[in-house]
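Every protein chain but one is kept in place in this view of the complex.
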Amino acid sequence: MKTESTTQPVIEARQLDLTFQTNDGPIHALKDVNLTVDKGDFVSFIGPSGCGKTTFLRCIAALETPTGGALTVNGMTADEARRNRAYGYVFQAAGLYPWRTIAKNIKLPLEIMGYSASEQEERVKKVLELVDLEGFGGKFPWQLSGGMQQRASIARALAFDADILLMDEPFGALDEIVRDHLNEQLLALWARTEKTIGFVTHSIPEAVYLSTKIVVMSPRPGRITDVIDSPLPRERPLDIRDTPEFIEVAHRVREGLRAGHTDE
Amino acid sequence: MCAKACVRGIRMSSAGIKAVWAVLTVVGVIILFWYAASVPMNIKGVLTEFERAGEEVDPPKAVDRRDMSEFELVIDNPYAIDETWEQDRPRLPAPHQVAEELWETTVEKKITSKRSLIYHAWVTLSATMLGFAIGTGLGILLAVGIVHSRVMDLSVMPWAIVSQTIPIIALAPMIIVVLYSIGIQGIIPKAIISAYLSFFPVVVGMVKGLRSPDAMQLDLLRTYNASQSQGFWKLRLPASMPYLFTSLKIGIAASLVGAIVGELPTGAVAGLGARLLAGSYYGQTVQIWSALFAAAILAACLVGLLGMLERTVLKRMGMAQ
Partner (left out) sequence: MIPVLGAFGVWLFGWWLNSRLASGPYSDTRMVRFLAPLIFGLTVIAIWELVVRGLDVPLVILPAPSVIAVRFADSVPILWADFVQTIIKGALSGYLIGCGSAFLMAIAVDRWDFLRLGLLPVGNFVAALPIVGTAPILVMWFGFDWHSKAAVVVVMVFFPMLVNTVAGLREATAMQRDLMETYAATYWQSFLKLRLPAAMPFVFNGLKISTTLALIGAIVAEFFGSPTLGMGFRISTSVGQLSLDMVWAEIVVAALAGTAFYGLVAMIEKGVTFWHPSQRG
């Protein structure tokens, strides 16, 4: 499976279409979406609400089924990839189970996937370190702050060997300061684990700061209006956001969003 | 987001038809099961009747049949199956027998007749309604007191909550008899039982409802320097409506049970409870079942009526979706 993946794209969408049938007629959630994501990419999806960015991410995760076009993940169909546990998914809210401790929450996917007890312990320890939550394994989720809960949910998605990480506005509900901190940590984590990351956001600075590839989307019908390959280096301190290159990319994203809006 | 909501919308409407089908299927299965169950339940009685009438029964002696399983008897005497649905005093009457009895005792009897189920239902209903009105009225008053007085909250509320956990219906026979011994009988004793059974659920629900406005809403009124009574009429009372209706529905069901149980101990001659008791004395199973269904229909109507009232009121107040 991994032998020829050096050349093979991790995610590939060709003319992807998704229409929801509703009482007020069909809603075109995704129209003619084409995208290639390579191994190790950090891809952000940005756009106003209703542009289909979350829907597209859910298609990749096989939580929605496209009504047209082709979509492969790791060279398989999205659903086969889901069955092979190819990705970890982080939702808008942490969604930790309140009846389990943080450690037990991280063990949840490991239990389902049948890891041995000793390996579970080992992995919990490792990912808790990755997200800076050592010593909090025995706490219950409701005893932690929102930012810590979201970090725990990222740890949960990292605990098993999936080389794709899908994140749906994971920091949307957090305040700016916590968000900056988590963004920095996420980049460090990405550098260490070499995962491929799909990241939905509606914050332009967040998208530009994190991504190697920024996908700008627009609504009605949901479609891709621009794909920007970031010229920024992979190593990014927080103050890169004040450099002209950063502002240049942000400007282009803003233009793309505006263009998507005018042809309504 | 919209897309998902709309999808749910269409699923609902096609699901509506599916739900009706599902309910009809379940009800159909229950009726079929009921018919099927009547056969083994009644087979022994039917065979005894046949034996008395001189017909051939397998095995012929009642003593031999007594310890046999009902299913074996059904297989040995298949010709008796029809009769199991037509007995006079079956252990389990078939659905159509109950329906016939209901029809005869409601539509075909004059309302004033002692054999009219509508007459008996009315006797029970009037006690239920009187008791429910008293219980609800007092319950709301006490709830208002509890919300506004810290002393009452501390001393009375725990008892109101505890009262929910004990079978206070056990008081019913005593109330009937004590009131009878001091010369009060008829509708009042039953109404008192109905009243206290509906009283506590209303108190607890209403206190919850009057306390439902959150701190921000209460603080807003404080910034207007609103008086306690303004706060009550403009915020607490409207906010409590959904809670009130929920507890009213519980309360009226409890009131009906109270009125029915209140008819048991003195051997009352009128009312659905009296019909149940008389039926069980004389083995008139069809009468028991029809009284039971009458009570069920009555309860469903009362709860349904309150549900309709709830929807209109909440809609007027803009609280229903």
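The chains carry the letters A and B, assigned in the order they are written, with residues numbered from 1 in each.
The criterion applied here is as follows: a contact is a pair of C-beta atoms (placed from the backbone, for glycine too) under 8 Å apart; a residue touches a chain by one contact, two chains touch by 3 or more.
Please read all numbers here as calculations on a predicted model, not as lab measurements.
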Chain not shown: contacting residue from B:Leu142, B:Ile187, B:Leu235 or B:Leu277: B:Leu277
Contact with the hidden chain (one of A:Ala70, A:Met113 or A:Ile247): A:Met113
Hidden-chain contact residue, picked from the options B:Lys44, B:Arg91 or B:His148: B:Arg91
Residues from chain A at the interface with the omitted partner, ascending: 61-63, 82-85, 87-89, 91-93, 95, 97-99, 108-109, 111-113, 140, 142
Interface with the unshown chain - residue positions in chain B: 15, 18-19, 21-27, 30, 91, 150-151, 153-159, 162, 164-167, 169-171, 173-174, 177-178, 181-182, 249, 253, 256-257, 260-261, 264-265, 272, 276-277, 279-280, 283, 285, 288-289, 291-292, 295-296, 299-300, 303
